[in-house]
Structure formats: structure tokens, C-alpha cells
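Every protein chain except one is present and positioned as in the full complex.
All chains are identified by letter, namely A, B and C, in their written order; residue positions are counted from 1 within each chain.
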Amino acid sequence: MQPLDGEKLRNELRLWLESNWDPNASLIEWRSKLAESGWGMPTWPSQWFGKDLSLVLNPIVDEEFARINAVTVARSGIRLLAAATILEHGDDSQKSRYLRRILTGEDTWCQLFSEPGSGSDLAGAITRADFDGSQWIINGQKVWTTSAHHADYGLLLARTDWEAPKHDGLSYFVIDMRQPGVNVHPLKQMNGHASFNQVFFTDAVVAPEDQVDRIGNGWKVAMTTLMHERRSADALRSVYRDRDLEGRIYDEERDETATVMEPYKWYPQRAGRVDLVFERAIETGKIDDPVVRQAIAELMIKARTAEWTARRARAAQQQGRPQGPEGSLGKLAASHVARQASKVHTMISGSDSMLGDEDGPLAGLIAEILISVPATSIAGGTDEIQRNIIAERVLGMPKEPRMDTGPFRDVMKNPGPAAP
Amino acid sequence: MQPLDGEKLRNELRLWLESNWDPNASLIEWRSKLAESGWGMPTWPSQWFGKDLSLVLNPIVDEEFARINAVTVARSGIRLLAAATILEHGDDSQKSRYLRRILTGEDTWCQLFSEPGSGSDLAGAITRADFDGSQWIINGQKVWTTSAHHADYGLLLARTDWEAPKHDGLSYFVIDMRQPGVNVHPLKQMNGHASFNQVFFTDAVVAPEDQVDRIGNGWKVAMTTLMHERRSADALRSVYRDRDLEGRIYDEERDETATVMEPYKWYPQRAGRVDLVFERAIETGKIDDPVVRQAIAELMIKARTAEWTARRARAAQQQGRPQGPEGSLGKLAASHVARQASKVHTMISGSDSMLGDEDGPLAGLIAEILISVPATSIAGGTDEIQRNIIAERVLGMPKEPRMDTGPFRDVMKNPGPAAP
Amino acid sequence: MQFTFNEEQDQLRATAQKFLADKSPTVEVRRLMETHQGYDPIVWAQLSSELGFTATHIPETYGGLGLSYAELGILFEEMGRTLLCAPFLATALGATAIMNVATESEKSELLPDIATGTRIATLAVFESSGKWGTDSIELTAKNNRLNGTKRYVLDGHIANFIIVVARTTTRNETDTIGFFLVNGDAPGLKRRVVNTIDSTRKLTQLEFVDVAARRLGGNDDQSAKLAETLDLAAIGLANEMVGGAQHLVDETVNYAAERIQFGRAIGSFQAIKHKCADMLLDVEMAKSAAYYAATAAASSDPELPVLANLAKAAASEAYMRIAAECIQIHGGIGFTWDNDTHLWFKRAKSSEVFFGDPSYHKEQLVTRWQH
Partner (left out) sequence: MQFTFNEEQDQLRATAQKFLADKSPTVEVRRLMETHQGYDPIVWAQLSSELGFTATHIPETYGGLGLSYAELGILFEEMGRTLLCAPFLATALGATAIMNVATESEKSELLPDIATGTRIATLAVFESSGKWGTDSIELTAKNNRLNGTKRYVLDGHIANFIIVVARTTTRNETDTIGFFLVNGDAPGLKRRVVNTIDSTRKLTQLEFVDVAARRLGGNDDQSAKLAETLDLAAIGLANEMVGGAQHLVDETVNYAAERIQFGRAIGSFQAIKHKCADMLLDVEMAKSAAYYAATAAASSDPELPVLANLAKAAASEAYMRIAAECIQIHGGIGFTWDNDTHLWFKRAKSSEVFFGDPSYHKEQLVTRWQH
């Protein structure tokens, strides 16, 4: 019966779009319509801006929006992670306060999980939330926070119980970023870009009604956020729309996209720019060097097998088959590709590869690749953590002895705000 | 005053050699003289076949023997490890029973430490020694035992206490290998050679007077043996004497050497035969292939830096300076050399590298290299164990949590003879 | 392009796995590798006439199952996993060559017997060492008489049909490359099994002294067909190799879970874990290439030549690295004859250099990518 449902759905949506879509509407005006109608997030529950649509049918909605270049609800950045988390773990009051403005794009969000002392070991967070009888008082520091300087709200993981075991002493909050106790500083990287922020909390406050899920359940809630983060990583790539489209709403959307994408502008360099390798090799004549050719071939092998492996994983997922090991290897494979690309670029550009800006090949792009690639094997979980996960979860190898059990107060940790 | 002592020593020894050295004596006859006179092991105590000579002066003795090609006491194989261990940890009765025949070469020894269940973890031995009121009863299995099939005696590490912590429950014994309870089987390797043996003990016996040092101190005694093993690794190389020398004693020594060296005949292939690489590259014309040239250069870099690093270590030692980190890297460096050599040989010989025996290049030598090299990074301590040692002992990095403390009975172990 | 196996393919794999687990346990591999003929005729009969494996990619018109190279790839993979001692790769490549070059009537004559396994085929291309390209053919065919030597011929000692690639010397024209059919027992043909490090796979040297042969597929130059056949051979081998590599990964992970040192399973040590994760990465990447190439072969993808080089190079390096690490993680025991690891290690080593070593394929990969 699905094809019939699908056709019905498509017709219904077409009719609705025909009578409502207006490229000259304002972004917020249009998205408000989307939120109210349920066409913005049709797979969400109908009481919360959705239409209870099954995931299987959702591609039809995407197709219809894409067909006429209709703008969607705000999907970029941390917004949808916030929404998905609140939808799953928030109470009705939180849902009614936050979901709508997430969809319209009126509010910007950020994620406050990582800390200077807890990177690989996210659950080792020591930013503290203490209840003073009327509200939560937040002290500590977060780091690697994308777009914190634009954010209205943050998804905060903080420690509320120092006697409980590590994972059980964390709680999850929504924090208002526009308050005096919150200080945001950009974090400059070795490649000169500053894509992330450090966020300092000094007696910042969270109202009791902004506690998400129950106290001590913060790690589980954070897992929901992270799961959606992984899912939405693909979405980043497809955010750019045809530049020729005219209309007020497109202008506004382009501004929004530019702001959201600003931190990611060096990401192609971080990935090693495999696309440039052949071109550069021909341009420099290095394509005729047998040693360089071997290195290029190795890069092509790594890059294409990584791509095919990702497609195997996606194909299995689409067919509803259980995912094989190939689904967990993408990050490691990407590190190999980026490192090999960096090596090949160095071989091709030779001594010129150290030249930056206007003095360097491609106006410094090659140099930027070389000093950006190291991020690939660190960001989003180091290669070492990836290998642990693959070994233990995919290959089912025996776990290492743990040294961080028992009351968190007694677990060895990096210096930072002390337990009370 | 040393130079004076040295000259005196040299003259004394020359006189002695002039009146005693006889190339037509029998090996045992001559070595008996050496043992009795103290000139065989002059650095040993004078009451035990030595002359209390300082280590510094010992090279003079070696020089004088070498000058006239005089045969020395039996130094090859496990003999001197046995002697050094007994000298340090044995009682007078053991010394008088064993040392002399070690020096004359009448007795052959083997080392019984490794077990199928304890390779990297030597102290996890589960071969058991149980005292039945009058003697020790030995049950269990040892492995990787060089020359066990020729050996008269074995240096045995066995467990005497299952309640003590791992390292404290071991004791050290001399075991008579020519008894019914001892069964020796050759252990064939993947390259077809059988350099080692498995040794099975079924109610084999050791008399109480063959227990070395006190019960429970076996690990420390074994460390003495292993320390001397490392020191004598170099000695293996220099065991061959000029083939032209005539005289009964040389014939007998050559026979002895041939027997001792038999297990080591594939060791050059295990090390990757760097010496053959240039020759083979020229012979095959692959020397003109730029890709092969890069690989050859990498091999030369690895081989020569390994050699220079070893010489740095030796030079520091000779000058009595504290050894730097360079002294601990030889095994890892050798693995890298062997692996790269194997890679280069494969590139040079191409499809021919899979051909063995008379069909293969150099009568199958290349193929033998390829299937022998894997031993380099395992034998004598795997690369992984080497890295642990380098990290913890040389770099002083923090230790891993231990899981093998407490009574050995309760420590998780591989299957084998059970605790009583 | 298809990125998963369909149900029929899964079924085929399951059938092959079951059969091979039963018929090709290591004890059988060890037995057969010591024999001269190198395979068990009964098992061969079962896998061909009963299970139809030899008929897989042969069109139904010629008595085959009419499946594709993708299905053949699955069988190569499973046979590589178990190191099946049998002339399957040889026969499949012989059939492939015939399918590529022969006329309809030749196919009708030759393929049915191959499909049923009644006849063992093989492909004889390579001669002097280090050259795997189409320009290395020196064996001559003159008036359908062959003279010269072929090396590295898979199972040449037992093959009934030998498809020989030769240089034809004709009047007034430049030499051309041609495919010839020679019977295994043809007079003037000397066949000798050569010693290799991998005795689970028999390689032979064939000497042709004025041997009668039949030209297949007419008299035009068949260089392009040879290149195509070699690409398919490389892809077949790549699929076989990833099967062996996967076996070693499984074996290593199992061993690491069982082997205790220092009071813990060695698989709980990070050094071992991370090696295993890298081995998994290696094998999965190589599989992606092998599968993609086999699927491309099934659909005559124009990118096929590039994919052949890529798949063979990826499989060669992955298999060798994995085999070396497998021995390393087994420690001393992994270096012994009685432990099975060396059987796969030797297959990895011989496969690495068979049909062209990784640097050959990488160089060709870039050349073909440029065009």
C-alpha cells in the first residue's frame, strides 16, 4: 500500500506548496508556516510540528521541496541535534519553548560537551552544576564549541554528583548563552583559522525547568545528541543551494548558510583535497615521475576504496540489512586518505609546498592542506579511540581493565574545578 | 699501573701457551689443561677454574689466544650461560660437579624457560616441580629449546608454589636431560628448518642437590641467565675459525662448531640478507627502476643507521659512559631492516620471488628470506614487548595496570597442567 | 553500481561456505598440498557437476549457469578463504579466455565440458620474469605450431585444455598476438610443476617444442583481448585474496581472545587491538575494491582496466600486511609449521607477485587513469 500512500502524500504536499510557497516571503515567515503545517519536519509527532510520517516516505517530501527549490526549516549547525534531543528527552514545556524557534532558525544553538580535561574521555567532564535551592549554578570550561559566539542556547553536559560513578554523575541542561556568567573566546588553530570556541562559565545560571531528563541521566541524553551528530554529518555537504535563485527568501537563506558554514571553510583542506592531486601533478610535470605516480596510485586506492566502503555501508542501511564492519571504518579511512594526500601534495609541490599565501602554489592552498591535515585524525574522536571502538564493538575483542570506576571524586583526573 | 700488569700478564700467558699449546692435542685434553690452569676463564674466581682477573685485562688474554690460534674453552651454545648462572647462584657442590665439564665441552646444555603458554610472559611458566619427599618430580612442557636433542643438562625454570605471586613461585633447577621422563621433539618452522625443540616432562626427576639457589628465587636466577644470553649474542658471530688450520684439535673444534651452529643456519635469511640487495638489483636490471631505487635507499638508510646506532651504544659502553637510549633499540631496528629487505627482495625478484629451491633465484635463497623474515620481530622478545620495555624502562612512561598479581593459582592463564 | 549482494548471491556464498568448510578443512589442504596433482578429483567433481561452480559465469547456451563475474568473485573469495586446493581459478580463467576470444562454434565445442568440470582448463600467458604486460609474449606460433616456454601456468600439469597466448609470425605483416588451444597431452609439450613457497597452489612451467595448436577466434590480433583477460584474471585473484585475508583477520581476533599472557587475553592489550582494527580496515577496503571490480566486470564497465589494477594492488598489500601481522600476533607459535598461519602467509606472498606485483599495478593504474 505504500506506493499509493506515497502518491497521495506527494499530491497533498504539492497542493500545499502551490498555495503557500513564496520565494519572496521572509525566511521566518515561511518557516513559521512550515512549522505550523507540519511540512517542515513531517516525521515528527503531529503534536510537535510534525505529521507522524514514516521515515520511509520522508524522501518524497524532500524530493518535492527540492523540485521547486523550496526552502526548508533550519537544519544546519547544532539546531537539529538540539531539537532531536529535546524531542526525545525534553518535557512538554521544553518542547513548546524551544522546538518552534529551532525550526524557524530564530534561535541558534551550540553543544557544550568537550572540556580541556576531557576530550577522548567525554564522560570525564568536570564542569559543575550545583543547585542553590532555586537554580543551577554552572562553573567550568567547555571547548571545541562550534559557533558558540552566535549561539542563543547551549546543550550543556555538567557534573551534578561527584560521589556517583563517572557516567552516572552527569546531567543535561539547556543553558542561555546570552548571560553574564558565560564567556566565549575563539580558539585559534595551528592553521590560523578559528572554527571553535572556548566557553567559560562563572556562576552562570540555569533555571530548574531547563534541566533535561532526570538528574544523573546526562550521559544517556548526550549519547542521543551524539548519535544525531553522526547522522547529520552528511547533511553538511548538501547545504549549498544554486546561487542563481532569486527572491528575498534565498538571500536570507544564503546569509544564514554563510554564517553557519564559516567554521568549516578549511575542512576540504583538512581532508587533503584529493581532487587537486592529478591536476597539480600534471601542472608541475610530476605526473611523469615514477615515484610520484606510485604515491598517486596509493592515494587513489585509499580514496576510492574509502568511498566504496562508505557506499557499501549506506547500501546495506538502505536495504535495512544489519550494518557490517564497513560502517565503522569511515573515520580511520578518511585519516589515511588525508595523510596520503598530504604526502603526495608535498612530493608534487616539493620545496614550494612550504610557501604560503600569495607566495605558495594555488595562493597558499597547498600549504594550508599540509597544516590542516593533522586535524583529520583527531577531530570527532582520535584514530586511537576509533581503533578501540572498532576492536571492542565491531570485532568483539576483550575490553581493557578500567581505572575509572567507583566514585568519580576518587578517579584520577586532570586539574580543573575541584569537587566541593 | 694497568699497562704494567697487562705486560706482565701477557708475558706470563705467552710462556704458558708456548709450553702447553699443542694443535694436535685432543680438544678435551687441552681444555682440561685450560680449566685447571685458570687460563680458560681467567676472570672467574681462582677457586673455580679462574684467575680472578679483572674484566679490563681480559682482552689481552683473548688477543694472545687469537694470535696463535689457540683453541679456547667451550664457549658456544648455552654452556656459558649455564656456567655463569651456576657460578653466581649455585652452591659449591654444583660448581664442582658442572663447571669443569662445561669448560671442556664434555657436557652440552640447554635452556628450559619458554613454554607454549608463556612466551612473552616468561614468568607465567606452569611446568611444575613437586617435591615427593626425596626428589623433585617435574611435569609440563617447554618449547623453543635450542639443541635440546644434544643436551646433557637443562636449566629448568619450574613452578614450586602456586599460592605465591607469579614471580615468587618459581624455582630453578639443573635437570638431567638423559632420563626417561624427558622427551625431546623437534619443532619445525614455517621455513622448513627445525632449529628448536619441544621438551615434554612426564614425572621426570631432579635430585634435591640440583636445586639452584633457594626455592621461590627462580625468577631472579633466570634473569641472570637471560642477562648473559643477551651479552653472548654477539659471540655467536665470531665462532668460526679459519678453515685452513691443521691439527687434530681444529678438526674436533670444527665438528663441535658445526653441531652448535646447525640451528642458526637460516639466521642470515631471517635478517633479510641486506648484503644481497645491490647485487640482485644489478643482476636483474631493477637497479634502474626509480621505484625500486627508493626502496633500496630506504633499506640502506635503515640498515646503516641501525649499525651506527649499535656502534654508538658500544662506544659509550667501552668508555664506561652510561648507556643512552640507543642501546635498547637494536632489536626493533633489526626488525625494520629485515622487513624492508624482504620488501625490496620481493620488488627486485618480482614473480620469481615465489619460486623455491632449484626453481628460484639463488637456488631458493630469496624465497627462504621471504618466509624467514617474520621470525625477526618475534624471536627473543616480540617487537611489542620491545616497545613496552623501551617505553617503560627507557622513556620512563607510566606502567599499565597489572592483572597478574595475587596468588598465581588465581591468575588467568592458558590451559596446561593444573595446580594441584 | 550495486553495493550489496543480492539474496541469490548470499545464497551462493552460503552454499560455497558450507561445502568448503566440509571439504577443505586445513587438514585436507595440508594433505593435498603435499601431492603432485594438488587436488582431490572427488571434491572437484562435486563442486563442478553437483554444485555447478565451474559453470558459474558460462552462458546458458554453452551449458553454463549464465551468472556473472560478480558471482564468480564470491566463489573465488570463499575458495581463497579456505585455501581450497583445486584447479578452479585456472579453469575459470581458461573459460574466461575462451569466452573473450572464441567463435560461437568454438565456444559450443569447448565450454560445456568446462562447465561440467569434465575438462580442466588453464591459461598460459606469462614467460620471463617481471613482465606481466601484453608485450612480454615471445612464444611463437607459426603454422599453428607453438615453440617456446610458458611459466607460472596455474595447474598446467593437470589441465586438459591449455589456452596459450602466442606471438604469431605471418608473412608481410607485423607480429600479432593470438590465443591458441593446446591439449594437455599434446606431443612436444613438457609440463613440470615448479617449486614455489605456496604448495597449496600448483604452478607449472610448460615447454612447447613444435606443439600442434588450434587458433581460437580467427586470425586478427588479439592483444586487446589479452589485456581484457588479464584484467579479469587480476580481479579474480583480488577476490580470492580478500577471502584469505578475511580468514586471517578472523583467526587473529579469535586467537587474541583465547591467548592469555600477563593474566589477560592478549586481545585486551591495546597494541593488539589496534593492530586488529587496522587489519579490519585493510581487508574491508580491499574487499570494497575487489567487489566493485567484480561487479564492474559483470556489467562491462568502461572503467574496468583501472579497477583491475586498483583491486589487485589493494588486495596484494592488504593481504601481505594482514598475513605478517597475523604471524606477529600469534608470536612464536605463528612461525611454526604446525600452526596454519603460514599456509595463508605463503598464499599472500605468492599472490602478491602473481599477475603483477603492486608497483606494476600502481604504475598501470595511473597510466590508465590518465587516458
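Note that a contact is a pair of C-beta atoms (placed from the backbone, for glycine too) under 8 Å apart; a residue touches a chain by one contact, two chains touch by 3 or more.
This one's a predicted model, so the numbers in the text were calculated from it and none came from an experiment.
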| item | value |
| --- | --- |
| Touching the absent chain when the full complex is considered, from B:A363, B:M397 or B:M412 | B:M397 |
| Touch with the omitted chain, as defined above, among A:E88, A:E106 or A:D352 | A:D352 |
| Residue among B:R31, B:K51, B:R159 or B:K302 that touches the chain left out of view | B:K302 |
| Those residues of chain B which, in the complete complex, touch the missing chain | 278, 287, 290, 293-294, 296-298, 300-302, 304-306, 308-309, 311-312, 314-316, 319, 321, 325-326, 329, 332-333, 336, 384, 386-388, 390-392, 394-401 |
| Interface residues of chain C (partner: the chain not displayed) | 269-271, 274 |
| For chain A, the residues touching the chain missing from this view | 114, 116-121, 124, 143-144, 166, 187-190, 192, 284, 286, 291-292, 339, 346-347, 349-360, 364, 367, 370-371, 374-375, 377-379, 382-384, 387, 402-405, 411-414 |
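Here is the rule we go by: only the chains that are shown with their structure count from here on.
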| item | value |
| --- | --- |
| Chain whose mean Cα position lies farthest from chain B | A |
| Rounded Å distance between chain B and chain C, as computed from the means of their C-alpha atoms | 43 |
| Inter-centroid spacing, chain B versus chain A (mean Cα positions, whole Å) | 57 |
| Multi-chain contact sites of chain C, meaning residues that touch two or more partners | 264-265, 269, 272, 359, 363 |
| Where chain B touches two or more other chains at once, by residue number | 291, 403 |
